[in-house]
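What follows is an incomplete set of chains from the complex, kept in their original frame.
To keep things simple, chains are lettered A, B, C and D as they appear, and every chain counts its residues starting from 1.
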Amino acid sequence: MPLLWLVLIVLALGVVGYGLGRHKAMTSADGDVRHLHSLPVYYGTNVSLFVVVPALLVMVAWLIVQPIVINNSVAADIPASAIPESSTLGLVMSDVRRVADGLDLAVTQGALTSAEASGLQAGVSDVRAILADVGVALGSDVSATTLSAAQEYRAMASTANLAMTALVLGLAIAGFVYAYGRTNKDFRARNVVEKAIRAILIVAASIAILTTVGIVLSLVFNTIEFFKLYPAADFFFGTTWSPSFGGGSELGVLPLLWGTLYISVIALAVAVPIGLFAAIYLSEYAGPKARGIAKPLIEVLAGIPTIVYGLFALLTVGPLLVNVFGSGGALGVDWMSGASSVTTAGLVMGIMLIPFVSSLSDDIINAVPQSMRDGSLGLGATKSETVKQVVLPAALPGIVGAVLLAASRAIGETMIVVLGAGAAARLSMNPLEAMTTVTAKIVSQLTGDADFASPEALVAFALGMTLFVMTLGLNVLALVIVRKYREQYE
Amino acid sequence: MYDNPNLERNVAQQDTKISARNVQVFYGDTHAIKDVNIEIPARTVTAFIGPSGCGKSTFLRCLNRMNDTIDICRVEGDINLDGENIYDKRVDPVQLRAKVGMVFQKPNPFPKSIYDNIAYGPRIHGLAKNKADLDEIVEKALRRGAIWNEVKDRLHAPGTGLSGGQQQRLCIARAVATEPEVLLMDEPCSALDPIATSQVEELIDELRDQYSVVIVTHSMQQAARVSQKTAFFHLGNLVEFGDTGQIFTNPQDSRTESYITGRIG
Amino acid sequence: AAARDNVQVAGSSTVLPYASIVAEAFGENFDFPTPVVESGGSSAGLKRFCEGVGENTIDVANASRKIKDKEIAACAEAGVTDIIEVRIGYDGIVFASQIDGPAFNAFEPADWYNALAAEKPVDGAMVANTAATWADANAELPAVEIAAFIPGTKHGTREVFEEKVLLQGCEDTGAAAAMTEMGMDEDAVEAACMAVRTDGASVDIDGDYTETLARIDSNTNGVGVFGLAFYENNTDKLKVATMSGVVPSTDSIATGEYPVSRPLYFYVKKAHIGVIPGLKEYAEFFVADEIAGPDGPMAEYGLVSDPELTATQEAVANEETM
Amino acid sequence: MTDATNNTPKSSLLTVSPRVKQRNAAEARFKMYGIAAVMTGLVFLIILLSTILFNGVGAFQQTFIEVPVYLNEAKLDKNGNRDPEDIKKVSTFGYNPLIEQAIYDTISAKMDKNPLAKAKEAKALISASAAAQIRDVVIANPDLIGQTVDFRILAASRVDGYLKDRVTRESIARDKNIDAVHLDIIDALRAKGIVKREFNWSFITGADASESRPEQAGMGVSMLGSLFMMLVVLVLSLPIGVAASIYLEEFAPQNKWTDLIEVNISNLAAVPSIVFGILGLAVFIQFAGLPQSAPLVGGLVLTLMTLPTIIISTRASLKSVPPSIRDAALGLGASKMQSVFHHVLPLAMPGILTGTIIGLAQALGETAPLLLIGMVGYIASNYPTGPIAGFMDPNSAMPAQIYEWAKRADPAYYERAWGGIIILLVFLITMNIIAIILRRRFERRW
């Protein structure tokens, strides 16, 4: 039975279970909802949950395990002599699977009957041609071993499929019987369903945690590897960043951290005031119409690909700044030599981040109850005083969240940095000089031409880890600030 | 029938503080206030009474233009404060509201400390020269709001952690702290026990020396006790307006009479 | 797991244009699906190539340099033992500047060494390079600020630039000899010759030639390092300089006159031939005369075709491993 | 009570007191800042959009040549038996001379004197895609062999550039791909209506092309790649993000653990997107064995990247719902779950949707993680044959396609990159409009 059908049947059973569960509950309450512990929906949902969830969970588990098991048992039957020199068992097996899949396809397309498919013999019929006809390309002609293994594979798969179908359907029915049996008017269906929902919520929350674990795991081993090759002290306190694939690189993180900080600060200095003022204006001053138009428009800024911002920085903003601060520029000073600089990238990144601050803050400000504003206005405060002293403090946690999001984005951005800020890793106070950031270097070291076991490549992971720990500190700080200054309304 | 010490009190007839002419208020299509004309005298306590939903709060909010904050609300007609139309284009509602303070029907303390709740008004109006001055203003306001004793040890606890009646008194204290010329109070004692109520009533009486007070109340006894003038609203109309004594003892309109007696009779 | 039926290629961004031309023509002329060609750099490609044998690994790695012994060892460790090396032709590296910019018409390796070296030997000691303008490096060059945009260390091109330009210049100027005299060993001399200053006069471009072009666009004095094909597509924006007196062109590179060029390769996993449909056909098609020959689309695009193409074709047909 | 308020005679409402004047000035300034902020945002938007439009509209027009091509039997079907297998053996390279000849003949017919010496020189005028185009037609209809058939073929990118003023007579002086003679021919053929600039549907619907054929490249297939990816992102990140936020904000006990989780999630937002690529490569491709370059994998990676954005904004909006609403529901005997789903969530909806808009916009425009999972490069697949193929077959995505084009040498690709950005933005705006309409319906003040 095709998988789709099995899933549909289980789901259909779930729907039927819903109806029956609901009905039984109602009957047990003599048709009066009021005698039920929970709403009828909960009884129905309870039964469907018991029908669908275990069955589908088992099905998914089976589907993950089955190919592994079949693969292993078929692979065990392939004699070592049948594996061509230079090839591996794994490759032979992928050929086997391809042939097996091809035969399945041929059967479903009607090119072969299933008897023919299991009776094919290498050498006798041209399997490659038959499969090519149904659109399955093979790299070479099919050997006898491959073909028989493929047939064995098919046979096992079909038995296993049958077993799975039986098991899944059995579980669905068992679930139904169990849940249906428990259904009566005093059964606490809502609590059960809510527990299930709660479990779903917890699973969802743990995905975020698992991601963190995954990221840490994918960084930490290579980071350790890196520190075996390169002294940690030089990495953390070195002031020169000059990787070279030939070896003998200097990999001091300080210039990169400095660049990251500098650019992010400039970007936030642009985005936070503009974004916050825009949010305040939109939610407190602008009419619903103006707000309805301006807010989505500003949000488009977040969707323009960063490469556009990068080019905008390099080709428009950079030269503009050079015209002002460069030699022969409007100010008659010579502070800036190239179009790429911290300021160029920071300004443009700031523009990109405006909607991160403005849109989210706008929603949060809008959620502050009107009675707060009334209280302040009634005391003779102006709108701006009300906003500054009552509304913003009440909206603080959300606004900090929005700013953090913008800061995070600033730290993680690459394209604008690469094009706008230049690639020079240096420690300088001059905001008109080119610098670069940790993220930009992670990308270039990771995709770089350096040997993969060399410190030049592994440093990317150490950089990632450093950034991770640093931003973690930043977030802890933000949490503490919010806790301290949070003003909960009502 | 009423325990009203003020009935015979000499109500000095003074100049009009606020006068409203042909005031109409609409919420969208709902006509909430219908053609109200009233003259609220200075240095007097005026009570607005009437059944729930008759438009008392709505009209009160017109007097300091708090209705401006409700999008769908539209006000027509003239309202003059000291002879100046407060709906005039040149009038700055901020300045107006500094003069005409308000205590809202639902207590709405700011999510700040008790101290900051009170200090907020004086700060924005620059009423305090220094910290000590501000402390004094805060203490005085809290005392006037009859809540000083309860909160003096927790001035820096959040105002939202107070009980319902405490919040109400906090809001009264907050409004008084800015020393407005007119104080609009929308059911200021609704959540207060009798003792607190009488303290607030004393405050109102005290305020009358210098300011005008308009108080919305559903307690006829309270209206009789504290006010010199009473206005009776019904279904958006100002049915009757006159000296409190006269309204309660000798109402001209049958609706007023039935409302007043409705409870008692 | 369903079986994969398309050829997967990854690696050098220099080879990518050629590989894409081949993949496209391959898809048009064969019944096999069009191969997927990813870029990301020679090393990244070889790294993935050497991850092992099997369907979830790539079949072909493009590289703008020869595979290193270290990489072969890593491959072997992961079971990738039979590797077919295919040289597809040569690529020239040119030095170009803004078309309206200062007159950078002729370079010598020595000019670049003088301009970009981190430290130079002066009176028996290594001192930081102070050249501020190109005229400081060579009086015949324009007296404008040095703003060189060279490939970042992630690119295979950088290696060629260092070896054929900087190291050459180092030897030409006699700096190498001076260093040896100072008692530095061979490796140290080489490293010192190839070290590039980090004070901003030279900018590493980790991106692609388009980024270099954009930077030169926004900086009149900029001089950049490009691939020949890229330059030929952008002759309206760039002017090219001679190197050691030779104008870069497919011809001058093919004859070996033009000094800065390098071979391009791709590597095929022999174990995948016969398993991944179309893999062998793709490899053969890549080096067919129609494609890789002097009149083929790759040469038209800028590849200097390999004079020994026939030998390569045979090697591919026989699946000759390294 | 201060002297200021007490002693001065009653101030008029119509004359503004100095202090109020000051405060009003502050107010006006404040409001001005607001307007300026909004304006700044909008001005930059306009600048960016007009830059994009200015650079990109060109990509929507393309130059075509209409020529009758003689499908020479001697070249295409030497055996003359119309066997498709035999016909397939003639590669695209076999078709090129026919097309060159066709162009050459057309030039001879339409111009007084044919400036080209050999038919081969006509090659510079036509796209390399023409051969494949004609070959496909011939394989589909072998009977056409021997006839002269009218084709509308793409002109070469240089020719197209000439019609769009990207290529000028001066600029080709050093270009070895095209000569002034060719431009003369184009001018002449254009006057005769044989060379035409037309709206280029295949830019919107087509697949990527190789470096040497910018004229053929289109966004269509990568648009589908993005579409399937965004489906995955939307279907996963919105429910998971909202569910996770609800748990953390409403149900999780407040303790060190939840603090840790909270900090962690905000921290995830700061993880560079390429690191998500590393993770995706390790988990989805190497561990779970999902195919390389598949939109499903791209979608999963982008989901992980988008989650923090959605979680942060959802939590912020859940926090901002006044507790009295929750109390009201709980007081009626609603369960916590009911109070959240019936009252709190709808009130938090605007913020959730904003997070979704921003998160999806970010995901839609992201390239770096795709680099690691094989969605950047030359991936000119065909249209997926069905939804499953759409998720599993190798494909690129719009930003990756744009990024790829922006890197290519031929300036014609530069124009297409900008054109691609236009399509990306249209895609984005369509996606946003739905969310924006929803958001407006949920907005209210209390």
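Just so it is clear, a residue touches a chain if its C-beta (ideal position, glycine included) is under 8 Å from a C-beta of that chain, and two chains touch if they have at least 3 such contacts.
No experiment lies behind these values; they were computed from the predicted model shown.
Enquirer: With only one chain per type on show, what's the overall stoichiometry?
Expert: So the complete complex, counted chain by chain, is A x1, B x2, C x1, D x1.
Heads up, the rule we're going with is that only the chains that are shown with their structure count from here on.
Enquirer: State, to the nearest whole Å, the distance from the C-alpha centre of chain B to the C-alpha centre of chain C.
Expert: Here chain B and chain C have centroids separated by 83 Å.
Enquirer: Distance-wise, how many Å sit between the C-alpha centres of chain A and chain B, to the nearest whole number?
Expert: A distance of 56 Å separates the two centres.
Enquirer: Where does chain C touch two or more other chains at once, residue-wise?
Expert: 1-2, 4, 33, 40, 207
Enquirer: Any chance you could list the residues of chain A touching two or more other chains?
Expert: 311, 370, 382, 385, 443, 446-447, 488-490
Enquirer: Note which residues of chain B are touching chain A in the complex, please.
Expert: Those in contact with chain A are residues 64, 66, 69, 71, 93-99, 101-102, 104, 106, 108-112, 120-121, 124-125, 158, 160, 171, 174-175, 178, 180.
Enquirer: Considering only the defined contacts, which chain C positions touch chain D in the complex?
Expert: On the chain C side, the touching residues are 1-2, 4, 6, 8, 10, 13, 16-21, 23-25, 27-29, 33-34, 36-40, 56, 58, 207-210, 227, 229-230, 232-237, 290, 297, 300-301.
Enquirer: What residues on chain A touch chain C, complex-wise?
Expert: My answer: residues 67, 84, 86-88, 90-91, 94-95, 97-98, 101, 132, 136-140, 240-246, 248, 311, 314-315, 318-319, 337-340, 418-419, 422-426, 433-434, 440, 443-453, 456-457.
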